[in-house]
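Heads up, one of the protein chains got dropped from this complex, but the rest are sitting where they should.
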Amino acid sequence: MDVLYTIFIDPFVQMAEAPDFLLQVVWEGFVAGILYALIALGFVLIYKASGVFNFAQGIMVVFAGLSLVGLHEMGVPALLALIMAIGVMAILAICIEKFVMRPLVGQPDIILLMATIGMTYFLIGLGEFIFGGEPKQMITEELGLPTGSTAFEMDNGGLVILQHIDIAAAVIALIMVGGLAVFFNRTRIGRALRAVADDHTAALSVGISLNQIWAIVWFAAGIVALATGIMWGARSDVSFALEIVALKALPVLILGGFTSIPGAVIGGLIIGIGEKIGEIYWGGLVGGGIESWLAYMIALIFLLFRPQGLFGEKIIERI
Amino acid sequence: MFYRETGQFKTSYTADQQIFPIRQDRIGVAIILAVALLVVPFVANEFVLSAIVIPFLVLALATIGLNILTGYAGQLSLGTGGFMGVGAYACYKLVTIFPDVNVIIHILLSGFFAAAVGVVFGLPSLRIKGLYLAVTTLAAQFFLEWCFIRIPWLYNYNPSAAIEVPGKTLFGVLITGPAASGVARYFVVLAIVIGMTLLMKNLIRGRIGRQWMMIRDMDIAAELMGVRPLIAKLSAFAVSSYICGVAGAMFVFFYLGASEPAVFSITLSFQILFMAIIGGLGSLVGSFFGAAFIWILPILLRVWLPAMGFDIGAEAIFQMAQIIIGALIIFFLIVEPHGLARLWAIGKEKLRVWPFPYA
């Protein structure tokens, strides 16, 4: 019975006893979820437009962040460095389209997936070659992002601490999602994008340039990567270890569906908050550190019941 | 001109169905085996054996294991590293629990533990496939990695969470542990890899292998023709994980010599997936090509780049090698998406009709 108590009752007692702490946990989960969602957003953009599962999104985050910080270290003012970093992502997008996507058009998914993994190797090598392997500090203040924190005293004497940078991350993520939604639904290019996503050949036949669209999509994913790099870099450091964190976007995509932008956001939040609560209230029972696989397990269980994700199109073939 | 089967008549079904129906192929394989058995051990020094050839053979075996699952049965897996780890830890436990049994038997047995774990994590494949399945195998990978460090029983409560390989003998010759010579380990590894490859070749040619390929090519049609997806998919997971488990045990026992949980990380899974894809999915000889490409080429680059006069630091060479490998992966995917095995087949075809462009 003790076992059942510690699993099913005790965690909830803990939550009820320290609501301020629960609030903090949920907030931290929320912020982590926003960051997962940003990475997932990059995946979704590319998957939607070209059906490529872009494994290189993680390294693009690192590469974008490194370009920004690296340029600043070379003496470029922060805002100019930001613009130049956007430029770097644009060049990268054009190169990827020209040298990888175009020659591989029409290949099976797994080949395209492999090509993005090849790109990951390439970019890791290139990034370390140019900028060196040491972690770099994000230029948070120079970019005009808020630092510091606000603490809210609770009735029971507890504290809930909100980092300004986290709030900024949430706001920026919201703006990006909103902007992308408007872009997809209201602009000419956005409509073309959706047409390409629906059917490549049909889109081609009505005069949409596939190459141009792909370059634009990769560029958009690059900008999302830059935003992610700045936010995550401000939380820890810009280093190549970040690339692995990006794998967390996979369960997020499973939850949200591979093609849905709101799905990426909601999936990110579910994973972020779920794994924090799981780790803090249940993780201790098995020695902690379950965060490394909990998200995947949540996704796995979810898949068994709803294989197309929360908002995904029903593309999965059932057997 | 030299490579032509004209005049080689088959007079029985057995002869027609043999693994290498063309005489030149048989001669070629015999030469390769002769080189592997008689030349490599005497020419290669300790470095080439321990750091290049042995890991190459072990990784090629793991690639065959993944190829069974991904190449033949069409189920994408990112959990190879985890399954290899299960084999390695199982073998370590077996060796400590039954120290008197021969280590080769342990290595062959340890694959069954990996197979059991593989079947459990293969269950979702009955409902999902493609990238979604990849995520479930990723769950297996991360969960197993966590187990390797969180279950101290697995590493006999070693304070460093490491497993170490005791010295074991075969026919009186030391084959594991630090004192075992490279040549002894090489022969054992070679024997196991050849044996396993032959076994797999026959499995794939047989009923079960054909079922896997049917499931891969079109599962619904396969089901209509009487293939049971449950059996076919789970058997693919079992066989694949068995091979990976054996390879994992060999990785620690014959190559690394001691290991920590980080060895069986996601990086290893990716490495092997690369080998399978670059080599060619659904090809056994491709598994060897892929392993050679991904394992040997970077080492050669790291050795030869400085020799070619690039006077740069060790880390710059490392990075250059990585850039070149990345670019080559993309290049090969563009030139031949079906991998090196396909290039090999095209080359053979060209040789057959040479000097004419068409047969």
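First chain written, first letter: the chains are A and B, and each begins at residue 1.
The rule is short, and it goes like this: contacts are C-beta pairs under 8 Å (C-beta built on N, C-alpha and C of every residue); 3 or more make two chains touch, one makes a residue touch a chain.
To be clear about the criterion, contacts and distances are computed from a predicted model.
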{"item": "Name of the absent chain as recorded in UniProt (options \"ABC transporter substrate-binding protein\", \"Hydantoinase B/oxoprolinase family protein\", \"Cytochrome oxidase maturation protein Cbb3\" or \"Glutamine synthetase\")", "value": "\"ABC transporter substrate-binding protein\""}
{"item": "Residue, one of A:Pro19, A:Pro103 or A:Pro135, that touches the chain absent here", "value": "A:Pro135"}
{"item": "Selected residue (touches chain absent from view) among B:Asp16, B:Asp217 or B:Glu315", "value": "B:Glu315"}
{"item": "Residue of B:Pro21, B:Pro178 or B:Gly206 touching the missing chain in the full complex", "value": "B:Pro178"}
{"item": "Which of A:Ile96, A:Leu242, A:Ala264 or A:Leu300 contacts the chain that the document leaves out", "value": "A:Leu242"}
{"item": "Residues of subunit A (touch criterion as defined above) contacting the omitted chain", "value": "18, 21, 24-25, 28, 31-32, 128, 132-135, 137, 147, 149, 159, 161, 163, 232, 235-237, 239-242, 244-245, 247, 275-276, 279-280, 283-284, 287-289, 291-292"}
{"item": "Contacts of subunit B with the absent chain, listed as residue ranges", "value": "3, 24-25, 27-28, 31-32, 34-35, 39-40, 43-48, 50-52, 55, 96, 146, 149, 156, 158-162, 164-167, 177-179, 255-263, 265-267, 299-300, 302-304, 307, 313-315, 317-319"}
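Throughout what follows, only the chains that are shown with their structure count from here on.
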{"item": "List of subunit B residues in touch with subunit A within their complex", "value": "76, 124, 126-132, 134-136, 138-139, 142-143, 145-146, 150, 219-220, 223, 229, 266, 270, 273-274, 277-278, 281, 315-316, 319-330, 333-334, 337"}
{"item": "In the complex with subunit B, residue positions of subunit A that touch it", "value": "53, 99-100, 103-104, 107-111, 113-115, 117-126, 128-129, 133, 244, 247, 250-251, 253-254, 258, 286-287, 289-290, 292-293, 296-297, 299-300, 303-304, 307, 316-319"}
